[in-house]
Structures are given as structure tokens and as C-alpha cells.
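Shown here: the complex without one of its protein chains, the others still in place.
Which chain is which? They are A, B, C, D and E, in the order written, and residues in each are numbered from 1.
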């Protein structure tokens, strides 16, 4: 069956969530890609020559948009995927998401490779917790 | 001065936050209006006659959009306005926002006046906490 | 009742309008906040150092977006809230909105504190007229 | 030259306006197409069989979206293209746009071929005035 | 009849397509206007003085947005209007659209009048093919 094929194509313990029907499809990968894009833009902003305003403005805007998207994606996991039973096992769950969300805003306001790397790590940590919840 | 006039116009202890510059402007009212709209749509969905598909579809969509907006607005307060010092005074802060966000999703999936009223109350509670933090 | 509580929470003679169901909910406050944000961004654009391209670009974009939103919000009042009977009492109504809308566009094209203050005043005038119509 | 070719392709006395740079490009055609789409959707809503919920919902949503777009497009003309000198020649200008904008809202709230035709005619009238201002 | 009037108003052999109901309304003009706007922004970016960051940023953003819109509009024609029978008559059809879409991306990444003119020409070529298919 087609759906079987698709499910085989996707990594075994990964689910994706992106709509509120709910479709039961969740995945931290979108947030990870957004965080990686923020980091990439910070790096590009160091490389573009001063006079290339076109691409500096475009990179600033892409950084803003993907920091926003990163926050949106992790908050979908926090508000829709994680349930009361997860909280028991991960008592720091709320704070983990709160700090990651705050890093999204900090990366909008700054062009700072260290802060962008902290965002990547914070989202990786969320992805690790998510992966653990899928195992059990 | 014009800005003074504006500040006088606005309720004394109210600030509004809606962009990430940051502009330091925050307010729970947008979330309250969104929650009230969700409730209003649930009520209208009971009143529209069965055959008025046009307005039933429009009310379902407006409910969906304002439940989404309500969630977005409260999460702006949670991630950008509230700081570590607030957490000490309000140890249930994270859970309060988590439950309110989950009510937004529940109101998308249901047409249920009780759940809509719970959302209105949850957002009112957030507004009360917000107002208290502005006093001190 | 919950709705009663909400209505008590909101200022007595204020109604809000933001969807086209219609939900009968109108308020000039969104336009006032947008106008205040335009002014704030003009002021920030004077403060940011020349080399902080990231935040100058972000402030320009926030100014653009809130000038657009300000125009959208006042035109909702003009096209949906105000009726023929208001025109009789306020013969300059159309021109008041027209000039305010034109100020939104001017504030997109300029970084000019005087023009931003004129926009704040123009929207305040609309809020005053709105408040008067609610009294009678 | 390429631009000459383009300008030749476009009807001689027509200009288009769609951004706020400003680019000096205005045209009532977008509003006319949106109005025509509203009318088309009303007609389709009569044709779709009762059980074809998929396409009835899609037509209701397309009607809503194009009524919104129609209003947006005519208000761009009103706020950005028309100037004080036009008002002298067309003393009913403000009212013409006001009534057309109100027809957009009415067509959201109803599935009524007569109202949709009134919207098409109201936008045609605006297009006629616009064309006259380009002649002189 | 109103629709007859509208159809008379529109150029005889032109149809417009912009929604996926489908409404059977297609036209390459939106893509042509978007391409012309890209070219206009490139020209404005040469004229704005170095210190007018506000309008340089706004022109960069308008160029980006209309390059995106140009691509979107031509791909609507390619995916929804053109059918298998057109391919037989225009064996280069796919490549023509592919190259035009790639020019949209190139004009985002560059401020280059020559590339902007190539985009205008590429969209004109699409418009010519479209016009021919309407004759037969």
C-alpha cells in the first residue's frame, strides 16, 4: 500500500505534526532546519561585502523569518505533542522550551554566531527528548 | 507631546507588545478579544439555520483563526514578556500558559460552549497575572 | 457568567471589530497601537548606530508593517462600523479617514518624526469620533 | 527597449499600482477581476449538488477571499491614487468608494447574485472614473 | 447582463486565472506587471542616494516580493492552464517556463538591470504563447 511505502520511507520512529486537525504527525526536524538556517544567515552576514546591501538585507530578513518559524515549530510540539505524562518524566520540560523560545527572539535582535549555535543546541536537545518519548 | 497624549489615552498600567524589535509594548487584551471571538462563534454556530452553509463555514473558519491568534498572543507574552523573576513569584506560570494553549487547540477541534468559556477564563487568569506584574 | 465577566473587564463603552462575520466587535485601539509603533520605530531609527544594519532594517520593516496595519484597521472602521447616520452628524467623516490613510503611506516612504506624530493625532481624532458615536 | 515593449503591450492609458514604494503603477482591473470572481462563486454555489461539500466550502472560501481582495484593491486606489484635485471634479468620490467597500462585506455575508452584480457594477463605475482621470 | 458587460470590458481574447476552484480565468498580465516591478525596483535602487536606507531597503523587499509573485504567477499558467495538447504545438514549453522561473530567482539575488530585462522578455514570450493558444 502507498501509505505503507511512505511510512517505510520515513525514519521508523519519526512522526510529523504540522496541522491542528489533529493529524498526529509531529517532528522536530522543521525546527532544527530553521535553527540551522539562522546560523547559516549569521555566517553569511559576515561574508557579504559591506556594499552588497541587497544580500545583507535579504539575509537579515531570512534570519528573522526562520527565527520566527523555529519558535513557532517548537511551540507546536510544546502545546500539542507533549502531554501531562511527559512532564512527569521530564520535569524541566517547560523551562527547556521557554529558554529555546527566548533564544529565537535573541537571534532576531542580534547577529551573533555564539547565540545562533546556542539556538541550534537548544533545538537539538528538544529533538533528543522527543526521540526518547517515541521509543518508550 | 503627542506620545504623552497617547500614553494618557491608554489605561495607566497597560503596556502592549506585538513586535520583536522589541518595542516593549505588551498587552493581554488581544488574546482576550480572540478568546471572546471564539466563544461568540460557538454561539453563532448554534443560531445559524442548518441550510445557511455560507455563514456556518465562515464562523467555523473565524473560530479556527481566532483560536490560532489567541494561542499566538499568549505565547508572545510567555516567551517575550515574562522573565525569570516572574517565575519565582508565580511558580505555576508555565503550566498556566500550557493549559491555556491546549484550550486553544481544543476549541479548534470542537464546537463546545463550555470549552470556549474555559478558554475565556484561562486568558482572563493570564491577564490578571500580567496586571499584577505591572503593579509591582 | 463568563461573557459578563469579560464585558465588565473591557471598558464600558468600547466595542471591538475585527472580523467580517460580522461579530459586532469594533475598536480604534488597534489602529492607535499601530500608529504608536510607527512613531516608536522612527525614534529608534535615530538611535541605532549607523553600523547596526540588523536593527535598522528590522525597524524599517516594522514601521512598514505597522503603517500598513494602521491603514487596514482604520479602513475597517470606515467601511464596516460607520453608517449613513454617522455621516449626517460628522460631514467630514470621509475626509478624516482619507487623510489618515494617506498619512500611513507617507510614513512608509519617510522616516520623519513630525509625520509620525501627525499619524498618531489623526488616529486619535478617529478614536474620539468613534467614542462619541458610542455615547449616543 | 524592453520597457517600451512592455508599455506598448499594456493598454495605452492604463497604469497599475500595487505597491507602496510608490511605483506609480495603478489599475482598477485587479478589483474588477476580484468582483467577477465573487459573482462566479455565487453562481457556482447554485450549481454544486448539495452533497459536494468539498467544492461548496471551497467556493465559499474563494468568495470570501476575493471579496476581501476587491475591497483591498479599491481602497488602494482611493487612498493612494486619488488626490485632492480629483475630489473637486468628482464630489461623490468618497461615497462611491464607501458604498463599493460596503458591497464587498455584504457579499461575504450573503450568497446573492443580485448583490454580486451590484458589486461588479460598483467597481465598473470606479474603473470608469479612473479611466476619465487618465484622459485629462 | 452584468457579466456580458464585464466580458466586453475585458480585452476580447483574454482570460484570467487566479484561483483553483477552478474558475477558468487565466491571464499572463499579473506576471508581466510583477516582472515590470522588478525592473522598476532595480532602476530605483540606482537612483536612491546611499544614505536613504529606508527606501533602499523597501525597494529590495519589493523586488524580492515581486520576483516571488512573478514566479508564482507563471507557474500557475504552467501547471493549471497549459495542457498536453499545447505541448505538442510548443515542444519547448517546459523549458521556456523553467528558464523564466530561474530568472525570477536570479533577480532576487542580484540588482542587475540586464537580468531584470531578461525576466521581462521571458514573461513577454510566455504571454505571446498564451495569446496564440487563445486564438486557435
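Structural remarks
Here, contacts are C-beta pairs under 8 Å (C-beta built on N, C-alpha and C of every residue); 3 or more make two chains touch, one makes a residue touch a chain.
Predicted, not measured: the structure shown is a model, and the values here were computed from it.
Only one of A:41, A:93 or A:111 touches the absent chain when the whole complex is considered: A:41.
Against the chain not shown here, chain B presents residues 45, 56-57, 60-61, 64, 108-111. Taking the whole complex into account, chain E touches the unshown chain at residues 20-22, 64, 68, 71, 75, 78-80, 94-95, 98, 101-102, 104-105, 108-109. As for the chain not pictured, it touches chain D at residues 53-55, 57-58, 61.
One rule holds for everything that comes next: only the chains that are shown with their structure count from here on.
In this entry, B-D is the pair from C-D, B-D or A-B that repeats the interface of C-E, since more than half of their contact pairs coincide by residue number. Between the Cα centres of chain D and chain E there is a gap of 20 Å.
Residues of chain E in contact with two or more other chains: 55, 57-58, 61.
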